[in-house]
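Have a look at this one.
For this depiction, one protein chain was excluded, whereas all remaining protein chains were kept in their positions.
Up next, subunit A:
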Amino acid sequence: MAIAPITGKLRKRLWLDVGCAFGLGVSAAYAYWYGYHLKALEHQEQFYVKLERERAAARQ
C-alpha cells in the first residue's frame, strides 16, 4: 500500500517556531542594546561631561 504524502508538518509548527525565534532573538538583542551598548555610551558621555566641567573650572 502506497504511503500518503506527508504534508503540513512544517506549517503546523511554523508560527510557534517563528514566534519563539524572533521573540527570544529580539528580547536578547534589546537586552544587549540597553544592558550593554547604551550603558557603555552613557559611561562615555559621563566621562566627557566630567572632563568639560574640569576644563570649565580650570578656565575660571
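In this text, a contact is a pair of C-beta atoms (placed from the backbone, for glycine too) under 8 Å apart; a residue touches a chain by one contact, two chains touch by 3 or more; residues count from 1.
Heads up, the rule we're going with is that contacts and distances are computed from a predicted model.
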item	value
Listed names "Cytochrome c oxidase subunit 2", "GPI transamidase component GPI17", "Lipid droplet-regulating VLDL assembly factor AUP1" or "ELMOD1", with the criterion being the UniProt name of the chain not displayed	"Cytochrome c oxidase subunit 2"
Missing-partner contacts on subunit A, residue numbers	3, 5-7, 9-10, 13, 17, 20-22, 24-26, 28-29, 32-33, 36-37, 40-41, 43-44, 47-48, 51
